[in-house]
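Removed: one protein chain of the complex. Kept in place: all other protein chains.
Now for chain A:
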Amino acid sequence: MSGSIQDTFFEECEELLEATDEGLTAIEGGDHDSEVVNAIFRAVHSIKGGAGAFGLDDLVAFAHRFETVFDEVRSNRLELDEKLIQLLLRSSDQLSALVEAARDGGEIDEAHNDTLLAALDEYIPEEEEDLTFEPMGLGGPAPMMDLGDLGGAPAEPQEETYRIRFQPLKEMYGTGNEPFFLFQALKDLGELTVTMDENELPGFDAMDMSEAYLAWDLVLVTKETRSKVEAVFEFVEGLCELSINGDGDAEAEANALAALDAMFAAPPAADAAAAPEGEAPAAPFEPPVPAPEPEAKPAAAEEKASAPKAESGKQEQRGGPKPTLRVELERVDRLINAVGELIINHSMLAQQIANLNVSDTRDVETELEGFKNLARDIQEGVMAIRAQPVKPLFQRMARIVREASAATGKTCKLVTEGENTEVDKTVIERLSDPLTHILRNAVDHGVEKPDDREAAGKSKIGEIRLSASHRSGSVCIEIKDDGAGVNRPRVKQIAIEKGLIPENAELTDSEIDNLLFAPGFSTAKEISNLSGRGVGMDVVKNAVTGLGGRINISSSPGKGSTFTIILPLTLAVMDGMVVSVADQTMVVPITSIVETMRGSDDMINSLGADGTLLSIRGNFVPICDVAGGLGLYRESDQQAGVYLLVETETGQRCALAVDDIHDQRQVVIKSLDGVCGEIPGVAAATILGDGKIAMILDPESIIAASPTAAAFDTERRMSNAS
């Protein structure tokens, strides 16, 4: 039982950590808006609360310090300088690590934890009451924080009287909040008088047990700042109708207005909305129905005054989260399978009707076409459920870059683009490792040391750009660094040393770059604990090809390298060419096919004992017999007479010889995992219209296994070299 509640907690933690990361990234980008700070504070606080409930002491202790520092920031006692932001980012990483450790029972790096705690402690004042007024960083990028405090909280704390009208909505009770505790918290701040307003309480008969009828009028005399008072109500925000009127409010607002006027020279009318500024429920007359985020309005209005360019995006973001539904992944997968069946079923039906020998099938065909379109619609809809933005993945990558930079003593920043690009969930999950590897490599090998960078006339801080975009039915992910680029002579040297290429091989620049993906290649001179772990980029390449994708590298010396990963949108369906090989029907992914042609005898040339080359418009490409490559034997006399020209990642071309081409269609991919082990040359299976299973071929591995094609490749290099 507790397990499932804990699972929910960790799920929520993940979302909260994402929110924290997102907020910190915004702050790092110069957005020091109080709403952003508040959002992080709330997220960290929620993690702390949940962790407390499960007795996760380490997590609680860390979250507490983290939260306290944020409390200082949001009450404007701490300035967000570069050093603090870096510390906060590291702390957020540590918080993730602690959550992970708590969930998976792993170990945490105690020393690192203690260092961070100590660093955080430095920012926490000894006494909570310490109210030294920090002048706002006028030179800073966002000089508009908590203006209310500017007026409302003078350097000398004075006694103030707040009149609070508090009317909980029934939702508040639904979330387990109890007015009593709120009052108790208020009482800690100063002298509190509570008056209950029961005017709305109906007669006993008319009473709805789940409705909330009571309201309270509170009078609080306290030396604390207004934000402290508001903080008490922080967690019932939106769950109650609340108004807080301080005696000094009128004055404070006037001050704030004056300050705003002075700063932005904006017309006072526009500032009327901006005045309460970050102190949402301050307006004496709240609208009767509370908005989910009462701060959103003034914050946005204020932005209008200060940063009109950032406005549109921000408002969208803050429009409150769209309602979502949490569904077990398994249910979605079942749906996807069912839709797959539906598509197969459609092609079966179509085939049956074609076999019926009925003269006029036009009407049926029209309906069948409609069926097909509907099935496609459903399929797309279902796929969209699985599709998720790459944002969380990219956020995690920011952490990887930070850690890698810290470990190598370089300074790198990760710039992300196209975070909202949606990709299949499985693709995102399986991209995590290859991306981590590439980014670590980029920091470790790509970006130069700060001094070298300066010498090369670049900024000391290395920039790694991670972008995602949709490109004609596939997803393109690009990792671009502004480092030194691939050291081609050295790469070639190593490849020769490791026997990957013959000594006298002559390679093009791109061929050299792609040697990085060769198995057993690693350029690190000394084994750094970061990326040189014996596994190289070939692992990355395998992971990407495993997802049905391709990876390429381009590099220009001194300017940096770019890795481009092209992935299919979904792992569930693909376009394939239906061919027959040795009486078996098989499917070749259409993405790998460059051209198809029917061969004649005079196009085939022998090379060596059993090598054959196909001449295409004067070019010779090796022929790779699919049947032979798969270990199949033709029972009939039929010869492989049709050639599919395919191109491998390395740009090598090869003609796959098959018996015939039947059709080109969308097929549902059925994994062979768990059915049998890995079969060389076969990527997966699919079910055809006649209910038969067909193998989906993997041209890359067929070519790799084909002696002719492989031999030809080496020969060509050798002959080029001589």
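Operating definition for what follows: a residue touches a chain if its C-beta (ideal position, glycine included) is under 8 Å from a C-beta of that chain, and two chains touch if they have at least 3 such contacts; residues count from 1.
As a convention for this text, contacts and distances are computed from a predicted model.
Between the listed names "Heme exporter protein C", "Putative tricarboxylic transport membrane protein", "Xanthine dehydrogenase YagS FAD-binding subunit" or "Chemotaxis protein CheW", the UniProt record for the complex's undisplayed chain reads "Chemotaxis protein CheW". The missing chain, though absent from the display, is touched by one residue of A:A101, A:L632 or A:I661; that residue is A:L632.
The chain not displayed touches chain A at residues 337, 340-341, 344, 584-585, 630-632, 670, 672, 674-677, 679-682, 685, 687, 691-695.
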